[in-house]
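Shown here: the complex without one of its protein chains, the others still in place.
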Amino acid sequence: MSTAGMRRGGTALVVLGLLGLIALYWMAFFWVSTEVNQGVVQRIFYVHVPAAWTSFLAIGFAALASGMYLWLRDDRLDRAALCAIEGGLVFATLVLTTGPLWGKIAWGTYWTWEPRLTLTLLLWFIFVGYFMVRNSTEDPEKGKRFAAVVAIVGAMDIPFIHLSVIWFRSLHPEPVVAKPDGPTLPGDMLATLLFGVLVFSLLFFGLFLFRYAVEGLRAEADLRARSVA
Amino acid sequence: MKNSTIRAVALSLAALAIMAVRGVAQESAAMPQASALAEQNLRPYWHVFAAYALVIVLIGGWAVSIARRLRAIEDRLAD
Amino acid sequence: MNTYLTQMWAIIWKDLILEIRSRERIAAMGAFAVLAGVLFNFSIDTTTTRPQDVAAGLIWMTLVFGGLLGVGRTFHLESQDGALQGVLMSPAPKDAVFLAKTAANFALLYAVSLLVLGVFGLFFGVGPGQNLGWVVLVLGVGSLGFVALGTLFAAVSTGTSMGETLLPVLVFPLLVPMVIYGAGATTWLMNGRPFVEVEGNVRMLGAFALAAVAAGAVLFRYVVED
Partner (left out) sequence: MTDVVSPAEDTLGAEEGDRLDSNLFGSVVLEADGLRREYGPVIAVDGIDLSLAEGEFLTIFGPNGAGKSSLLGMLAGAMRPTAGIVRVRGQELAFSDTGWRHRIGMLSHRGFLYGRLTAEENLRFYGKLFGLVDLEERIPARLDQVGLGARARFQARQLSHGMRQRLSLARALLHDPDVVLLDEPYTGLDPSAAGVLRGVLEELKDGRRTVVMVTHNLREGLEMATRVAIQVAGRFAWHGRIESVDREDFERHYHEVVEARA
């Protein structure tokens, strides 16, 4: 896809995503019924969970692109991984900020070692590690390889972290465990949630394409600057 | 993104916010409770609003930063 | 295959000989283990906290921090006279180099982890009792997982301008499963519970260690390639 094509595609997805976001806000505020146990604060769920989903999508996508990069050494794959990780960092930050807002009301404390929250926190650190490694080498190629290794090992570790934090949770049960279990949700809540996931995925991919176009232009600019020098 | 797009989005978001505040006001007005208790009950609403505002701030912030970088690179390429 | 093992063994032998002659890392890690035990003694009020409740957690924390101290330097020592480059320019496959370095580091860390166990027995009077064999096994499996991730990321951080300071930032998030399963299993075993109750934990720990070793063996070549 050309850079211009990517920007057109990105614009289309972002506009679609924004319209979807408006619809999602409307659904979350006015349409969906209030959860009985937790009350209104449970509505955070409709942005919290899609954001978490998107950040996992991001690391999976980045790990895939990184693996392909190590194999094929095509800079475009590395750029795709970089852009996905950046998006993942944004969405993981969203999860980590909305989570405590919910937790304070639902559990009376800003932070609990709830498995998914813990998992996202660790994922956030993996994202940060990716950037630290990438920016701390003198030879950019080396930084790209190192970062790719971080993304791949990070993604591989996710299932282990997930299982372990759930197990850790079961070892120390809390008096109030309000775990939103997807499939047992009432129909309208499930619909809102799934719609939220769709909207966030659209926004992620739209902005990802934009970000990717920027990286492509930057590579072009670097190339041009070099041939002039 | 063009400025007109940004303006349109901002307007619709503002409209949505006004609608949401009115909706909440109606809902909480419908609950006859002592003022201290009402304040207590409003807190979850603020948390929900903060969370939904954060979504806009963070995703919008990312979009704006991408747009700024895009412009900087385009300037570099135009030179 | 025979050459592969010869090459691996040459590296393991070299690492261990160097360690025996210099005692650089084992001394630092051992001293750290003992001093950590001393500090824990003062930082934990044993009149309100029963030592056997926290011992397993402290043992694993000592293992993680002490291990980082030793494993983090593994490539630093190697690159003083460019020797690592010499090894990488030899026909030894990169995964053999990784597995050998991991094995040598494992021997080192395992020795330290057993020392930690002894230190805690001595200082706090807590021990695994009749579960000693199982605790030793759990520490071994945990050390293996730690060392595999540690060796891979030590190679990464040695190649960056930040050096060893980057290592904890990279490995700590990834080590969480190891600490949870390892410390969990150790706690139960040290409280005299039978091994069958923690078998699932140990299996997960083993799976984690194997995945870490496999990932390192595959990815190491991309880290050290110049």
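Annotations
A, B and C label the chains in the order they appear, each numbered from 1.
One rule holds for everything that comes next: a residue touches a chain if its C-beta (ideal position, glycine included) is under 8 Å from a C-beta of that chain, and two chains touch if they have at least 3 such contacts.
Computed from a predicted structure; not experimentally measured.
Within the whole complex, touches from the chain that is not shown fall on A, C. When you scan A:G5, A:P140 or A:P159 for touch with the missing chain, the hit is A:P140. From the options C:V87, C:A148 or C:V176, the residue with contact to the chain not on display is C:V87.
The chain not shown here touches subunit A at positions 138-141, 222, 225-226, 229. Residues 3, 6-7, 9-11, 13-14, 17-18, 21-22, 80-83, 85-93, 221, 225-226 are the ones on subunit C that touch the missing chain.
Everything that follows uses one rule, which is that only the chains that are shown with their structure count from here on.
Computed from the mean C-alpha positions, the centre of subunit B lies at a distance of 48 Å from the centre of subunit C.
Mean C-alpha positions place subunit A and subunit B at a centre distance of 20 Å.
Once the centre of each chain is set as its mean CA position, subunit A and subunit C turn out to be 31 Å apart. Put simply, subunit B touches subunit A in their complex at residues 1, 5, 9, 12-13, 16, 19-20, 23, 43-45, 47-48, 50-52, 54-55, 58-59, 61-63, 66-67, 69-70, 73-74, 76-77.
Residues of subunit A that touch subunit B in their complex: 11, 14-15, 18, 21-22, 25-26, 28-30, 39-41, 43-44, 47-48, 51, 86-87, 90, 93-94, 97-98, 101-102, 104-105, 203, 207, 210-211, 213-214, 217-218, 220-221, 224-225. Residues 70, 118, 122-123, 125-126, 128-129, 132-133, 136-138, 142-143, 145-146, 148-150, 152-154, 156-157, 160-161, 163-165, 167-168, 171 of subunit A are the ones that touch subunit C when the two sit in their complex.
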